[in-house]
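Notes follow the structure.
Removed from the display is one protein chain of the complex; every other protein chain stays in position.
Residue numbering begins at 1 within each chain, and the chains themselves are lettered A, B and C in the order written.
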Amino acid sequence: MSVTQPARKPRGRQFFANPGPTNIPDSVLLATAHQTVDFNDPNFIEVYDACVAGLKRVLKTTQGLFLYTGSGHAAWEASLVNLLSPGDRILILESGYFSISWANMAKDLGIEVQSVAADWRRGVDMAAVRAALAADTAHGIKALCVVHNETATGMMIPIPEVRAALDATGHPALLLADTISSLGSLDFRMDEWGVDACVGGSQKGLMLPTGMSFTGVSAKAMEAHKTSRLPKHYFNWTNMLARPHRSFVGTVPVSFFYGLQQSLRLIEQEEGLENVFARHTRLGRAVRAAVQHWSGNDGPQLFCLNPGRYSDSVTAILMPEGLNADALRSVALQRFNLSLGGGLGPLGGKVFRIGHLGDLNEPMILGTLATVELAMKVAGVPHAPGGVAAAIDALA
Amino acid sequence: MSVTQPARKPRGRQFFANPGPTNIPDSVLLATAHQTVDFNDPNFIEVYDACVAGLKRVLKTTQGLFLYTGSGHAAWEASLVNLLSPGDRILILESGYFSISWANMAKDLGIEVQSVAADWRRGVDMAAVRAALAADTAHGIKALCVVHNETATGMMIPIPEVRAALDATGHPALLLADTISSLGSLDFRMDEWGVDACVGGSQKGLMLPTGMSFTGVSAKAMEAHKTSRLPKHYFNWTNMLARPHRSFVGTVPVSFFYGLQQSLRLIEQEEGLENVFARHTRLGRAVRAAVQHWSGNDGPQLFCLNPGRYSDSVTAILMPEGLNADALRSVALQRFNLSLGGGLGPLGGKVFRIGHLGDLNEPMILGTLATVELAMKVAGVPHAPGGVAAAIDALA
Amino acid sequence: MSVTQPARKPRGRQFFANPGPTNIPDSVLLATAHQTVDFNDPNFIEVYDACVAGLKRVLKTTQGLFLYTGSGHAAWEASLVNLLSPGDRILILESGYFSISWANMAKDLGIEVQSVAADWRRGVDMAAVRAALAADTAHGIKALCVVHNETATGMMIPIPEVRAALDATGHPALLLADTISSLGSLDFRMDEWGVDACVGGSQKGLMLPTGMSFTGVSAKAMEAHKTSRLPKHYFNWTNMLARPHRSFVGTVPVSFFYGLQQSLRLIEQEEGLENVFARHTRLGRAVRAAVQHWSGNDGPQLFCLNPGRYSDSVTAILMPEGLNADALRSVALQRFNLSLGGGLGPLGGKVFRIGHLGDLNEPMILGTLATVELAMKVAGVPHAPGGVAAAIDALA
Partner (left out) sequence: MSVTQPARKPRGRQFFANPGPTNIPDSVLLATAHQTVDFNDPNFIEVYDACVAGLKRVLKTTQGLFLYTGSGHAAWEASLVNLLSPGDRILILESGYFSISWANMAKDLGIEVQSVAADWRRGVDMAAVRAALAADTAHGIKALCVVHNETATGMMIPIPEVRAALDATGHPALLLADTISSLGSLDFRMDEWGVDACVGGSQKGLMLPTGMSFTGVSAKAMEAHKTSRLPKHYFNWTNMLARPHRSFVGTVPVSFFYGLQQSLRLIEQEEGLENVFARHTRLGRAVRAAVQHWSGNDGPQLFCLNPGRYSDSVTAILMPEGLNADALRSVALQRFNLSLGGGLGPLGGKVFRIGHLGDLNEPMILGTLATVELAMKVAGVPHAPGGVAAAIDALA
């Protein structure tokens, strides 16, 4: 290794601008490093109960909550198997890679999937959603599934508009929302928005390691659960209600709760949930200001073409025609220790993504943007220099 | 709070003599407190691959391995849904609470369950196993399920004898083994013993937090998987093989791998796997020596009446008639900060359990036994004093 | 390495029964792993001020406090150089290795040392102290130095009796007390007992790593400081008073304060200082009960022959004639991962020491005692078996 070629592991903390999992605050990491305790110990139960209550406040619900030892996909699967029966039909609003994955999961589980197609750069047309619901006069659609914030494209779908489409058509389908990359970063209001089941994970806005996920469940969904016939045990809410914790099947993953306790403290007491949202808005704007500036010179551009649906937690950036996003990501990672997200599915190599959610502040986001600019320069990606200055202006 | 009444949280480290989850070494805890990394980062993939290879060495297999973000129950469910179809029949060897739970899970998933009943204090009769297999001339039994080490009763079932029963009857059923509380503590040899699928978790002999589990899978089992028709997605091995990690569906829980890397280093390099087993044998004997001494005076006795099947990782202790185990456990926990395991299912209140697996040594086990003796004295549980001295003799 | 010979690093947590440094609670260790902060940051100053206030409460003083980046010896040196001038005479009450070390330090610094000799197994005779003071009619003795709890011999010297000797003789000497192995374990009352300077460290009852020490300073001592002429800068209290923190010269070691904040929370809020003392009393008695039992059969015996001066934080144990304590310690450490303290100075090889201070509870102390008994058995040290049972009786 020559002295002038920086090593693969340059000194200094890795900048993690991947949309998920995301940065974990030191105090949360250290809280998770808690020695083992009995999950039935009354002292732990106190911590557990406080976490469940706090999580409901973040979901803005007073209804049900079930937790899983599992990743976000586990919570997706739990929401389907607990609410549906073989052959049931669901309507999925296409948003990108993750809506398609959810649809594929449903098919694997024996559910019939109907989709509302969408231009990934603009997001689903609400008129098309209403039309699909209105056409289902037999109410064969048992559930409507929407990804609140599509992590693959950096697009936010307004849930209240989806709710309105259900209400306008008088359709009784359950409303299921994936809040994995929005919860704790963007405003989400389960009860006010009439969401029947929402799916979240530990590893994004809650700033925890990957491994715990959960579903908020409305009273209406609990009714639907009673007649659901998809086979289930590990994810079965009825099994869970029979246990002291009224959640989980099997061992409770105690370390996540010590982490969550600290994470909730940071979110609710130290910063305040509404301030968390405001910070994400501020930082999201700064990122977009930089990208819009770079695009001036045939440079990379925002993938999302719908300003009303910009995501404040993740930005997908479309490379100039013919240039590979992964080559740029590799320069950022190998030379400068900056981890950027890649394109998923059909967007592989075409976009890169900046995650700006969770434990983040101005120096971190500016450092990320400046290093992207540096990497573009090194990699020969055309762009209008000065994106960082545009971000600084947006933040000042 | 009066000065002479010790607080609920007495100073000093909690003694955790619960059979699971179990003690986590400091160095493993700190290793899990690793900052987030991209699970597709080549640096992480190196760690990941080394962990998978090490885990196979611990399983003593060169065949397949699938990992899950989930607890041990997730791995149970994965083993069933990946190998079976609706209406398939399995034979479960009754051993205690966990064999019954596994059976209940199978039923919930639409599998027909046949059981070989057993006296919980002596364990299943191998002749009865052979008889059940021999009687199934139509080979309707697709899989035989056995819990290698029944955590609820402190009994170890010799897998080679089960394999011999299958071989003797020429029965083609798959052999499924739950190694959750044995792996990394007691000798287990997947390939040599002809196990087709074995289920393990992070939180016992591997000395990690709860949240990751896995299944070792034989070539024969992979064949069976191809025709399995139980619905599945999150646990689907075929889905996993299509991913770069050839395991997991969804986000990979990176923190567990940093912990596992350290745990494998402790097990394989620092102590040596065979030394780990020898230590468990030594400590298990000491625990039983103490309990057998205590029993002399109408005191608590070993629940397991079959010396050939004593578990070296957990001991269940039957209280004298009419005395509640949970009252004793409460004294141990509240006054002396010693966490003991309780009785499960029908054994609730009748037994308490000492976990002696994972990160454990002589002072820890002697401190546990001495504190149990202290708690019996304080709680007025009859016993022959001097159990610790018997354990010391066993260890000298 | 054979399977039956346990490795040098047996699995399981090391039992640390050394009288210092001592066990650090996990939560304190993790608190010290705090990222760097500016020691002038107002957020840190809040933590700092709260720690200084808490430390004064533990010292039971409302007077001055100076902190050092240094070990306990640094605080010793600071107490001397800040109060004395070249050629000044001090009176040191002999108690063991540490009183002699303090005397040697004083001589190195140009101070004249007068000692009150003592039988190390009985401690200084207060009549001899009074006599020495009474004989000093010219008041040439500027300071009287006493080790509150002699860590080398397991003996506690009652400070109020020393104060009484000064008062009875009307001697104006400053009273200096080394509280290194007593503070936070045994009751100590700086103001009530009329101590002018007391020396403490981070690594014993305060349950922190080694590296920070401090001196409580009375108003009378501050007066004496003004005329002190021993050269000093790093330890100079006057320099410290000119700084914003009113302590330290040079960089403030911030990590210790995050640890101390947590340690004070444990001591004051979770357990209560008086409960801490009561626990040390209880555990100290149990240790002595075991040793007294062992001694029955020409076994090891308590080094301290003065029951009124037994230390509740450390017990020194005298080996039977002709047997080497270090051989026994080696068995305990090498085979069973129990770290015992050795004999210091002339007691090297003749005594071993059990530290029972700081983060400790019944299972820890019983595990220690049982393992000592196991090691004696293995090493062939004569003793009356059953010491653990005696300790259990003492604790029940």
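To be clear about the criterion, contacts are C-beta pairs under 8 Å (C-beta built on N, C-alpha and C of every residue); 3 or more make two chains touch, one makes a residue touch a chain.
Computed from a predicted model, the values in this text were never measured in an experiment.
Tell me which of A:26, A:41 or A:326 is the one touching the absent chain.
A:26
Thinking of the whole complex, not just what is shown, which of A:144, A:208 or A:366 touches the missing chain?
A:366
Have a look at A:53, A:117, A:135 or A:378 and name the one touching the chain we're not showing.
A:378
At which residues does chain B meet the chain that is not included here?
26, 30-31, 33-35
Residues on chain C that touch the omitted chain in the whole complex?
8-9, 13-14, 16, 18, 20-24, 29-30, 32-38, 40-41, 43, 68-74, 76-77, 86, 104-105, 108-110, 201, 203, 209-212, 230-234, 236, 239, 248-256, 333, 339, 341-342
Which residues does chain A use to touch the chain missing from this display?
So the residues of chain A touching the missing chain come out as 1, 3-4, 6-7, 9-13, 15, 23, 25-26, 266, 270-272, 274-276, 278-279, 335-338, 359-371, 373-374, 377-378, 385-386, 388-389, 391-393, 395-396.
Everything that follows uses one rule, which is that only the chains that are shown with their structure count from here on.
Between chain A and chain C, what is the gap in Å from one C-alpha centre to the other?
Those two chain centres are 53 Å apart.
Per the centroid of Cα atoms for each chain, what is the distance between chain A and chain B, given in Å?
Chain centres of chain A and chain B, defined by C-alpha means, are spaced 34 Å apart.
Just give me the whole-number Å value for how far the CA centre of chain B lies from that of chain C.
Here the centre of chain C sits 44 Å away from the centre of chain B.
Considering chain C alone, which of its residues make contact with at least two other chains?
Counting only residues that touch two or more other chains, chain C contributes 26.
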